[in-house]
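Only one structure is covered here, and it is reproduced in the block below.
Every protein chain except one is present and positioned as in the full complex.
Our next item is subunit A:
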Amino acid sequence: MSVRTVTVRVNGVVRTEDAWDHTTLAEHLRTGLRLTGTHVGCGTGDCGACVVLLDGEPVCSCLVLAVQADGREISTVEGVAGGGDLTRAQRALIEEHGLQCGFCTPGLVVRMAHAAGRGGSEADVLAGHLCRCTGYDGIRAALRKLSGGSGGDR
């Protein structure tokens, strides 16, 4: 068991912090880098709350070790919108009531930002994201709104 220095570029900022060999990327983001927007639900890849972009690809940050992210680029929910504005996905989720407790929302926002303009199906975007509040109706309405549909009947 040892500590090593992990350098990542997260949301455009280079951050260097120590991490244990056995620390997951999710834990490192939250406790090492104090980026607590990334939530940890199950810790086993089922719920999708911890999804971040690693070199541009969505991953469950609970299933990657912090040391494996050394030298790589990460985008978290804190970074998707850039200068303080909300993304279209975030606005759509609010307008369509796509969140209640908000625990799953960070992973979904990252996933929706990644999916924007890639033409994946609704089922594809929602796969691997569990929401226990909304019954998905509001989230699906937000997705339809993003893809140019009229949103939901809410």
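Just so it is clear, a residue touches a chain if its C-beta (ideal position, glycine included) is under 8 Å from a C-beta of that chain, and two chains touch if they have at least 3 such contacts; residues count from 1.
Note that in this section contacts and distances are computed from a predicted model.
Trainee: Of the options "Thioredoxin domain-containing protein", "K(+)/H(+) antiporter subunit A/B", "Phosphonate ABC transporter, permease protein PhnE" or "FAD binding domain-containing protein", which is the UniProt protein name for the chain that has been left out of view?
Mentor: Hidden chain identified via UniProt as "FAD binding domain-containing protein".
Trainee: From the listed residues A:V10, A:L33 or A:V64, report the one that touches the chain absent from this view.
Mentor: With A:V10, A:L33 or A:V64 as choices, the missing chain is touched by A:V64.
Trainee: Using the touch definition from the top, which of A:V51, A:M112 or A:A142 touches the missing chain?
Mentor: A:V51
Trainee: Tell me where the left-out chain touches subunit A, residue by residue.
Mentor: 1-2, 20-24, 27, 40, 43-46, 48, 51, 57-60, 62-65, 67-68, 111, 123-124, 126-128
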